[in-house]
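Only a single protein chain was left out; the remaining protein chains are all shown in position.
Take a look at chain A:
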């Protein structure tokens, strides 16, 4: 009975953390989509799916998830220096300033709500580290420690992160007029089998192996703040 309760708690925590209703400011991020939609480089559901594919394989799976996984393992063994190292490595790997700032802001937003929801000493430590500038509190790293505090298994944390990322972007795409609510569900369904591959890719990499290659999206992110009209932070 206790085992069933524990599994149920973990599943419910998984749903709570990956739900777009969970307040962490993700609805203000478009990850470059707004710029690309504005310039006409993304116009159709297929364009959007291609954009997701590139982001997942050439950025999220090859850097964000790697840092997340290392931070989770460090969190499990209470190796606080290694959590910090995952954060610093990801910061160094994230070359575009607006992206670093957005990662930091959404990490702080997540941490603020998570500390209230799942009181945990490591979350308090992370908040202190950010406060004194020892840690950037990038979103994937905070997500890892929050996931551990909420009692999630590593595979569930990775899935929760990817699910939140993909559904958040679908929401942004709908608001930008790139696709409608029905097509958004089809994109989610189409991309789902790929998430496992993205996770496998991340699992094989060390912090030193992290890489990204998304030049078009990087340029779009850099130009975002110069758009005449903006709905999103990125």
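List of remarks:
In this text, a contact is a pair of C-beta atoms (placed from the backbone, for glycine too) under 8 Å apart; a residue touches a chain by one contact, two chains touch by 3 or more; residues count from 1.
Rule of thumb we're sticking to: contacts and distances are computed from a predicted model.
The subunit not displayed here is recorded in UniProt as "Urease accessory protein UreG", chosen from "Predicted branched-chain amino acid permease (Azaleucine resistance)", "Heme exporter protein C", "Tripartite tricarboxylate transporter substrate binding protein" or "Urease accessory protein UreG". From the options A:40, A:193 or A:228, the residue with contact to the unseen chain in the full assembly is A:228. In the complete complex, the hidden chain is touched by one of A:44, A:97 or A:131, namely A:131.
Within the whole complex, the absent chain has one touching residue among A:111, A:152 or A:220, and that is A:111.
Seen from chain A, the chain kept out of the figure touches residues 21, 23-25, 27-30, 105, 108-113, 127-128, 130-131, 172, 175, 228-233.
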